[in-house]
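Removed from the display is one protein chain of the complex; every other protein chain stays in position.
The block that comes next holds chain A.
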Amino acid sequence: MDLFNYDNQLIVASLLGAFHGTNPAMGWLFAVFLAVQKGERRVLLYSLVPIAFGQLLGDSLTVGLQTFARFQFPLKTVHIVISILILLYGFYRLFRYYRHFKWSGGLNVGYGQLVLWSFLASSTHGSGLLFAPFILNAAEITDIIPLWFLHELSMLTTMTVIAMIVYHFGIVSFRRFIVNFELAWAVLLIGVGLFLLLMNSSVPGHVHMHGGELF
């Protein structure tokens, strides 16, 4: 698959979004929890909104910083720095994938706290980091926006669908299907970091692909 093809990038961005949405630690489980406490399905949908919004904020922070660096500093430097950061964070998570941030906001939360929780869950995962290949490859800021929009939409859709299925059939049946997302996430981060480093060193026309605005 040609990853420099924009259509393919759209597909990859949505797949990454779906992967995010599937992780129980990123939101749908909390929505199911709140809905079963109240015994109302609509609580499920109401709580997914702040959860998705928090994720969006968490992603925006990382994506925004990377985009800023991408268009503000020499591309080659930014590319190497981001690749190494992703790789380091990937290895860090590989060795402590089972840990997550300690939330002291409790379980009896309001919608505002849900936004905060979700923001922390997403930003401490470094979720926007997987966007680096798109950002580094984008010629214009406007290239990034549709990718990002699709990514978030796909995440929200996946989360909603899974939450509704689990709410309907009960959590017991889903215990067996819980994948070790945190480990997969660490491996994915390392993979993307390596991919970026290789892309940087092995593609001679690298700079041209990003457009000629630097020269």
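FYI, a residue touches a chain if its C-beta (ideal position, glycine included) is under 8 Å from a C-beta of that chain, and two chains touch if they have at least 3 such contacts; residues count from 1.
Note that in this section contacts and distances are computed from a predicted model.
The complex includes a chain that is not drawn, and of the options "ABC-2 type transport system permease protein", "Methanethiol oxidase", "Carbon-monoxide dehydrogenase medium subunit" or "TlpA family protein disulfide reductase" the UniProt name matching it is "Methanethiol oxidase".
Screening A:F30, A:F131 or A:W148 for touch with the missing chain picks out A:F30. Mapped onto chain A, the footprint of the missing chain covers residues 24-25, 29-30, 32-33, 36-37, 39, 97-100, 102-108, 117, 170-172, 175-180, 182-183.
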